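Structure incoming, see below.
Our next item is chain A:
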Amino acid sequence: MFRIPVTLLAATATIAVMSATAVQAQEIPERIGYVVNYATHEWYQNVIKGMTDRANELGIELEVRDANQDAARQVSAAEDFMSQGVDVLIITPVNEDGVVPLLRRAAQDDIPVVLEGNPVRGMTTMVAICDYDTGYHAGVAAGEYARDNFDGQARVMNVGLPLLSATVLRSEGFMDGLRTILPEAEMVHDLDGGGNPDRALEVSSAALAQNSDINIIYGINDNSAQGGLQAWKASGRSQDGLLVVGTGGEGLGFINLMATEPAYQIEAAMFPEKVGYTTIDAAVSLFNGEEVPEHIVSPTATMIGDEWQQYYSVEGTTRSINWENVNAVPAADACMKTAADL
Partner candidate 1 sequence: MTETASSVAPPSRLRALTGNNEIVLIVILAVLCVLISIGAPQFYSVENVVAILRQCALVLIVASGMTMLLIAAEVDLSVGASLAFSGVVAMDVTNKTNSVLLGGLAGIAFGASVGLFNGLVVTRLRVNSLIATIATMMILQGGIYLYTREAVQNRHSIRLFTDLSTGYVGPVPVPVIIAALVFIACYVVLRHTMVGRYIYAVGANEKAARLSGLRSERLKLGVFVFTGMLVGLAGLLLASLMNTGQPTAGRGFELQVIAAVILGGTSLMGGRGTLIGTLLAVLVLKVIDNGIIILRWNQDLQMIVPGLVIIGATWLDLVRRKSDAR
Partner candidate 2 sequence: MLDEARTGHAAAIDTSIPALEMVGIGKRFPGVLALENVDLRLEPGKVHALMGENGAGKSTLIKILAGVYEKDVGTIRIAGREVEIRTPRDALSQGIKVVFQEIALIPEFTVAENIFLEDYPTSGAGNIRWRKIRDDAAALFDRIGFKVNPDARTGDLPVSQQQMVEIARALASEARIVVMDEPTSSLTPTEVEMLFSVIRRLTSLGIAILYVSHKLDEIFEIADTVTVLRDGRHISTQPKTAHTSDTLIRDMIGRQIGDLFPRSRGAGTGDVVVGVSGLSTAKLADIAFEARAGEVLGVFGLMGAGRTELAKALVGYDPIRTGTITIGGSPLCPHDTRTAVSLGIGLLTEDRKTEGLMLELPVMHNMSLASLGRFANMSFLDEKRERSAVQEFVDRFRVKTPSLEQHIKNLSGGNQQKVLLARWLMRGLKVIVVDEPTRGIDVGAKSEIFALIDRLAAEGLAVIMMTSEMPELLGLSDRIMVMAEGRITATMGRDEATQEKILNAAIA
């Protein structure tokens, strides 16, 4: 469990509020509590980073607690926040059952709640990306790339994770998007890479040995894409005639890959920082009693080649986000397909 107390000088806060044009007319909550599912994970690290950035900007005191994947711990952390009287509560649910009673109690206490990532019965609003759409747009980009470079041949090895609906949606979206450009595109291998780089590498090696005509590797996260690519390299093939598409865009891994590996051309970036940013904005809207959609979509973007440089800059081993360009990415009003459609 860790806290990120944010105290700002009144002056900077005022400037920040003025610069935040979108919420100029709004009241700003003083304190927001966030109970994260699993703070160790890179994704949530970045979500928290985005939240902190936005909260600083608005002069909100943000406190974060980690449930560490423990539903009971999540409940007690959230109850703590409520007794302390935070103005808004943000939760990334560990599981649905734990959060439903929390929502009830928050409603009694009149504390607005924003969920991040996963929906729960009875929620007011949730901020999340669209997994299907993210895959879909990357698929379209991959289709265009294959049309221009591979004579329209698209034989895909999906390094997937069938365990989770979110990752299944990504893979489906990718293939659907790809087929809008190349209707003949085929998924030759649908693998379970466990989301881990070493397991992904292992299963990919076998699949590549069986199907030597694969020319597109899609990974449901950056680790899976990397595992697939390393298997390709380990088999001694040249990267000519291969396209690798990753998903997520967390951390430095994909940047390093895009900078050094010729085949790694497309990344479906999910901007976890932006998710955090959007969540704080949703919290402010709820605090002001505004109408918000049940699902607020946090935007994603397909980066091709060195386009990542528009959104991120890297110095040594730290990357920083370019908010101006990320905030300019348009968000859909609703997802094309969600877990409910599976």
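Criterion applied: all candidates are chains of the complex that A comes from, given by their letters.
Brief remarks follow.
Please note the rule applied: a contact is a pair of C-beta atoms (placed from the backbone, for glycine too) under 8 Å apart; a residue touches a chain by one contact, two chains touch by 3 or more; residues count from 1.
These figures come from a predicted structure and were not determined experimentally.
Of the candidates listed (1 or 2), only one touches chain A in this complex, namely 1. The part of chain A that touches candidate 1 in the complex is made up of residues 40, 42, 45, 162, 189, 191-192, 194, 196-199, 201-203, 205-210, 212, 223, 226-227, 230-231, 233-236, 250-253, 256, 260.
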